[in-house]
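Please read through the structure below; I'll follow up with questions.
The full complex has more chains than appear here; those shown keep their coordinates.
Note that the chains are named A and B in the order they appear, and that numbering of residues resets to 1 at the start of each chain.
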Amino acid sequence: MKFHTEYLWFNTKNHREYINITQDLDKILNTSGIQEGMLLVSAMHITAGIYVNDDEPGLILDIDEWLESIAPFKKEYKHHQTGEDNGDSHLKSMIVHHQVMVPITSGKLDLGPWQQVFYAEFDGQRRKRVVVKAMGE
Amino acid sequence: MKFHTEYLWFNTKNHREYINITQDLDKILNTSGIQEGMLLVSAMHITAGIYVNDDEPGLILDIDEWLESIAPFKKEYKHHQTGEDNGDSHLKSMIVHHQVMVPITSGKLDLGPWQQVFYAEFDGQRRKRVVVKAMGE
């Protein structure tokens, strides 16, 4: 049984940003040498997410607008009484979910033809981290 | 350590559909011979989801109406500039999430009494695929 763990770091230019990390995951899988198993990709912050969807620029704008419409930035969150102003970032990360599991089959990420893995930043412009753990044989 | 991978295919009659796949997963688990481990069930498309909830027809209608209310079909998605018309299908799949992990205990799917695993189709009437990977001993 093999285990292989790496951490990806992000420091986005924008407050919100969506970054395709599929190639980074391919490299990590190659380094691990695992042929069969599973790859866990999990944001280590509570204002970021990981999701699988299409790398189409229009869709990414739609996702961003839609998240803002159902989990809007506003001053009135109770969380802001701590001095924070990112209540909406927490809620956005909950919708998107903070992690995915990618199956590993025959030494490859077993994704569908349009599936790409994204890091979703909802409170950026600071250093943040994602754990990637592969487990298999 | 055992690994067992199968693919389920769907081609729904309706644009949106919710299909209980728990019995299919039971069969896959039996074929795998795994007694302890985990089963990953993951849609390979970006307009479909996998979720665990109750197999109650009224609730399924409620889920469908609710998804339409918070991620509605509309013409104005930027994704539609590519010629697609399924922007809402992508957003619906993000809420529902595209995958679940089912624990395997004593050779059975370790689900609660009312938990059933569903394939949620948000852009059907075409062939689509789900990967099922069991890992354990």
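FYI, a contact is a pair of C-beta atoms (placed from the backbone, for glycine too) under 8 Å apart; a residue touches a chain by one contact, two chains touch by 3 or more.
Since the structure is predicted, the reported quantities are computational estimates derived from the model, not experimental observations.
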item: Assembly copy number, counted for this structure file with 2 shown; value: 3
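Following the convention adopted for this analysis, only the chains that are shown with their structure count from here on.
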item: Angular offset of chain A relative to chain B [C-alpha, multiple of 5 degrees]; value: 120
item: Residue ranges of chain A in contact with chain B within the complex; value: 1, 36-38, 51-54, 56-59, 61-63, 66, 70, 95-97, 100-101, 103, 105, 110-115, 135-137
item: Partner chain A, residues of chain B touching it in the complex; value: 1, 3, 5, 38, 40, 42-46, 70-71, 77-82, 87, 90-91, 93-95, 97-99, 101, 129, 131, 133, 135
